[in-house]
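Every protein chain but one is kept in place in this view of the complex.
Coming up: chain A.
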Amino acid sequence: MNAPLMQDAALAAGETQGAPLAAIEPAASWRAAAQRAMEVAAQHADSVDREARFPTEAFDVLRRERLLSAMVPQRFGGAGLSLADVATICETLAHGCASTAMVYAMHQIQVASIEEHGSGTPWHEALLERLVSEQLLFASATSEETIGGAMRTSACAVEVEGERFRIEKLAPTISYGAQADAILVTARRNAEAAASDQVMIVTLREQTTLEKRGMWDSMGMRGTCSEGFRLIANGDATQILPTPFSEIADQTMLPVSHTLWSAVWTGVASDAVNRAKAFFRAQARAKPGSVPPAGMRLAQATGLLQMMQARLAVALDAARTAHNAKHGANQADLPLSALLGFASDMNTLKTSISSTALQVVQEVLMIVGMAGYKNGTDYSVGRHLRDLYSAPLMINNDRIAQNTASLLLAQRPAAPGGV
């Protein structure tokens, strides 16, 4: 645990002003770095939101602090942070700017996919090393026109000729596609393959042409720049991840995205609750000796937020257990009920955190009243609410609930004496 952090501190020492602090207190170096990035993100959050632009300033700091490679294992030069640590970074960033935190979370989902399914292939290992040295930003193109958000099927197919591949895809959204250094693209394995027989290709910016087809003028999460593109890329066939996409999705993308998204939403809700607490204190100060009427709502919102934090902690534990089980045993003999149970656990994490986060911020708005409804005050929560309205829609909660219900059909009563 200490070694990667020391290394992190040493790497940071050469480049950042915050390094002396990090060197004195190595155990907290990535936390302090995330805090510094959050502060910059917070300064620019309103302008990012107003102009629907990429949070460039925050990402300059994230790069300088080397946080884009936080999850890359030490053997490739990264900090080797755990999923739980990265979730903490996401939550911290979300205190300042939800778009920054969400882009960071989406980037880490791609990093985890390459790390877990590309380790062992030289091209992908070299890319992880480049990610560390150049602090690259990774995006993904999983949705497709005519298919929509059902990412487990593709219409486009990768063409492989000799040692080269070519892919063309009409993607209705590629979040921060224009800012990304690499894009992970799903496609059918070949022109004859079924819609669900997919692979994932890592394409580099210099190999990829993006023709912008759609704007991102949205209610919230305006800084993710989730524009539509026609993507055309050529490259070496070894850039295609060897694992079928169905496995990458089940084992990595789904659990990592649901936990990191949940961390982002928890962070947004927690910043709103902090605003409500500040407002409540100011109210109480103005009338010493009495508890303002919004007190009950604040207690309610705080209780809900604590439930979200506890739920997220349980999910991070479950993810670690599932990850260890996967590496320790033959996949074929793992109990299916554990696999399906884990999948439904991750589903309910996403649906419950996304809806509770909105509930919390609605409570906050009732507490702070017009001061929260107005933009530009210390208690504004309009952006928080608008950002969080995306949460139940990013893979629609109704679709996830239907999927969860199917998974529950497979759960059998525990054997007598079992838990």
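Criterion: a residue touches a chain if its C-beta (ideal position, glycine included) is under 8 Å from a C-beta of that chain, and two chains touch if they have at least 3 such contacts; residues count from 1.
In this section, contacts and distances are computed from a predicted model.
Colleague: Any idea which of "NADH-quinone oxidoreductase subunit M", "Aminoacyl carrier protein", "Simple sugar transport system permease protein" or "Tetratricopeptide repeat protein" UniProt assigns to the chain that's been left out?
Modeller: "Aminoacyl carrier protein"
Colleague: Taking the entire complex into account, which one of A:225, A:294, A:339 or A:381 touches the absent chain?
Modeller: That would be A:339, which touches the missing chain.
Colleague: Could you tell me which of A:57, A:129 or A:250 touches the chain that is not displayed?
Modeller: A:250
Colleague: Tell me where the left-out chain touches chain A, residue by residue.
Modeller: 152, 194-197, 246, 250, 331-337, 339-340, 343, 403, 406-407, 409-410, 412, 414-415
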